[in-house]
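The complex appears here without one of its protein chains, the remainder shown in place.
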Amino acid sequence: MNAPDRALAKDGHVGAPTVRGEDQRFLTGRARFTDDVRLERMVHAAVLRSPHANARILGIDASAARETKGVLLVATAADLGDRRSPIPIRLAPLPGLERFLQHPIAADRVRFVGEPVAVVVAESRYIAEDALDSIAVDYEPLDPVTSIEQAMQDKALVHEAVGTNIGSHYHVSRGDPQAGFAKAEYRRKERFRCHRHTAAPMETRGLIAEYDGAVLRVWGATKVPFFNRRVLAKMLASPESSIEMIETDIGGGFGVRGEFYPEDFLIPWAAMRLRRPVKWIEDRREHLMATNHARETECELEIGMKRDGTIVAMRATVMADLGAYTRTGGGVAIARVPQFLPGPYRIPDYACEVFALFSNKTPVGTYRGPGRYEANFFRERLLDMAAADLGLDPIALRERNLVSAAEIPYDIGKLVPYEGPNAYDGGDFHSAYRQALAAAGYASLPRNGALIGGRLHGVGVACFTESSGAGPSESARIVARPDGRYEIYSGVTTMGQGHETVFAQIAADELGVPLLAFQVFHGSTAYVDEGWGTYHSRAIVVGGSAVKIAAQTMRDKLIAVAARRSGLAPGRLRLSAGAVIRVDDSSTVLDVARLARAAEEGDAEALDATHVKARFDIKMRTYSYGSHVAHVAVDPETAQVEVLSYVALEDIGRVVNPLLAEGQAVGGAVQGIGATFLDELVYDESGQLLTGSFADYLVPTSTEAPPVTAILLEEAPSASNPLGAKGAGEGGIVATGAALANAVANALSPLGVKITALPLSLNNLAASIRAARRKK
Amino acid sequence: MIEPREVVLTVNGERRSGPCEPRMTLVDFLRETLGLTGTHVGCEHGVCGACTVLLEGESVRACLMFAVQADGASLTTVEGLAPAGEMNDLQRAFQEHHALQCGFCTPGILTTATALLRDNPEPSEDAVRHAISGNICRCTGYQPIVRAIMDCARRRKAEKRAGGAA
Partner (left out) sequence: MKPAPFDYVAPATLDEALAVLVERGDEAKVLAGGQSLVPVLALRLASPAWLIDLNRIASLSGIRRLESGELAIGALTRHRMVERSDVVANANPLLASAMPWIAHVQIRNRGTIGGSVAHADPAAELPGICLACDAMLTVQSRRGRREIAAADFFKGMFETALAADELLTEIRFPAWPAGRAYGFLEVARRHGDFAICGIATTVDRDAEGRIADSRIVAIGLADRPLRLTAAERALAGTKGDRDAIEAAAAAATSGLTARSDLHASSEYRIELAQTLTRRTLMQALPSQTRWP
């Protein structure tokens, strides 16, 4: 197990494995998650959800519910009237997807099990749920579309008016794939499948909305509160300035929480109707059917190589099941697959045809490493298959094809319709690869189906690239207070990553005061004029950079004020321990706390230096990269797999806090390892979600989590931001499906087992083993 | 007409009481009626462990009990593990080892670990993993949690040897 390396710490706070200051409130039960917030006269909402995957609504009779004691409001589409504009796309507007937007409540049609049909508000959640039971909805069930195959056939349609289930269909390419394949001495084509699963944070979604006649306050916002406020304002036809989004403590996001969902409109709307605070807390059963699903993608992948293993071309058809409606994440979930399919390998000639499909299932959004987990699995599996066919060592095959440091920046072309051409901006993929193999002790690991103690051993590797630091910008505000404290305000949101500590570290280095002097406020729209949020691993890269710039600006301004007032040149002054001091004799020239008091008493120059805003605009996408190595032992009789060791290595440019970065890597790796064996959202042919609770939707517990060695490198700092950092939030998960599938396939190679689909569940592996045995 | 009941119990050493319907779960009673929001609700069907409290010292799922069942009982919640404003050695170990990220599962794991270390002061890593297998965490991957618990056990043992108070 890898303890954070204290040697990584340089002189200051950045680079130190600082423990989190914010932990105390979480450890003592004094955190403030959304459900912990109590407001006077608060009432409780519950949502009636469709039990059918595809049905017409012929009528809704809510009279019994309305008459129930303790019920204040029962609303259906009819009550919302013209307040029913659809929820817009926030990013990745693949052409065609805008035809599948979701209205916040179903009117005459439901398209997935879980779609909101009515909202009840009552004195307690208990009564609200009683009322739900008494609402009678007359449904006319229709044939649902429940698979990628069915979606492609366009026989049953999810949205008749659109006329097809193919929401978006496009091609991307670079080079000349046809010419590339013409050079191939070996070709292999396979169809792969990645399963539907989701993030399942420990805290379900929740909101509280309160309207006092002038201002609408919404608690529970996170991820992208400024965008969500814009959407809410538009949907309510209210000015943005009359809406405040407040971020509470958040119990995990992983991409699925914080997007604008139907309830993000319905609950504020109800609060405005009732003029009482309305709280809605999603229960776990709702969560599994209503919060974004992810990753259900099939890929027909073909690779062309020389006999020596040099890749000459790659070609793919990617089909993703996006569920019944386009969510705010637009086409991200699928658009990233073609982008990351080539990975860190030299593949000059590449083409991908993309089908974004709709079905009568829960809509799909972004989940940690969207598109990457899938793409890495497809590609790395095929590389191992090719290696086996050609009699080549899969390790050497990757060595041969990884883009070399000399070729960086490496132009990856324009592989995403709504983005320009991109390039891998820095790095040594071979160095990372070799270090991962060394850390795993690859050379001495039993593999290739070695039989030890009745189990077959295998090792799998996967190499990846990962983007981070999505733009366009982030803002930060720092205020120096008369009591010596500093307040940092950021537009970044936090779901457990420890940004409060990291931002304090960054600012402490610039301002020369201890970490304890800082208080960090984040997410709520009241804190900064404009914020963007946390997604695509941007919080430290973009948000942290904004904090750094704000802190540097404050430092420079404080020194400038001191210089002006003392007559000394700024070069003879520095900032230390809350004062501007002379470099030569360390005597105090200006006390910051006193200046802060002067600012509050009206001194304009003091105000300008103690209340500083900054904005960081990031101009380029930056790419981290790395490799995972998995060692497994498979019991061929029971199909049980034990992960004996797992190495997750990533170069993230600059490790601002090794303790927290390791936490992200290990957490992401275990989440991905669990997803590869356990997590699965399963529907039956009538579109019923069979995995409707934690009894059937399985996430890893402490006994399923293997030892993970997380290694973070700083060999390729990013040129895109003043920290030199790349995001650390997603690299841990993106190669888990790939490395483990390769490891299990390697272990079962003596049996001739073919692995092309996830999850590697007991039942799936047992079936694969059985099929291979029957062939023999 | 179902009559509400008055439930009287001891929580964190303090006598507390409140009215409730029989169907009100213990976790809802703690959170809503007694205002002790440190215990969390993660699933309401007894799988995730976020609602774990100590009932007569034993870890139980508060979402699988009704408040009326706890009448006359003695409970410990996360708020009672240390005096207000302080952290005990187990909580400090969690902070040192970064054994929490979003913190939502943390109270349930702390109460579970408290009972574990009382029953088994020198657990092996395997024993720790089995003891917390009924508590789901989505953020940390469990590794730092196991480290924190074992470190706490190690330090308590050393202190005992040195004759100091645990």
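We just call them A and B in the order they show up, numbering each chain from 1.
The working rule: a contact is a pair of C-beta atoms (placed from the backbone, for glycine too) under 8 Å apart; a residue touches a chain by one contact, two chains touch by 3 or more.
Model, not experiment: these values are computed from the prediction.
Student: For the chain left off this view, which of B:V11, B:L34, B:A82 or B:A131 is in contact with it?
Tutor: Of these options, the touching residue for the absent chain is B:A131.
Student: Quick one: which of A:P700, A:P717 or A:G732 touches the chain that's been left out?
Tutor: If we include the chain that is not displayed, A:P700 is the one touching it.
Student: Any idea which of B:L34, B:V60 or B:L75 touches the chain not displayed?
Tutor: B:V60
Student: Which residue numbers on chain B touch the omitted chain?
Tutor: Contact residues on chain B toward the absent chain are 2-3, 5, 21-23, 25, 28, 44-46, 49, 52, 55, 58-61, 63-66, 68-69, 112, 115-116, 130-131, 133-134.
Student: Quickly run down the residues of chain A that touch the omitted chain.
Tutor: Per the touch rule, chain A residues meeting the hidden chain are 125-126, 129-130, 133, 283-285, 637-640, 678, 682, 690-691, 693, 695-696, 698, 700-701, 703-704, 761-763, 766-767, 770.
Note that only the chains that are shown with their structure count from here on.
Student: Please report how many Å separate the Cα centroid of chain A from that of chain B, as a whole number.
Tutor: The separation of the two C-alpha centroids amounts to 29 Å.
Student: Under the touch definition given earlier, write down the residues of chain A that touch chain B in their complex.
Tutor: 1, 19-20, 23-31, 33, 35-36, 38, 126, 199-204, 249-252, 254, 281, 283-285, 495-498, 659-660, 662-663, 666-671, 693-695, 699, 701-703, 705, 707-708
Student: Along chain B, where are the residues that touch chain A in the complex?
Tutor: Chain B residues touching chain A: 21, 23-24, 31, 35-45, 47-48, 50, 77-79, 81-82, 84, 86-87, 91, 94-96, 98, 100-107, 110, 128-130, 132-147.
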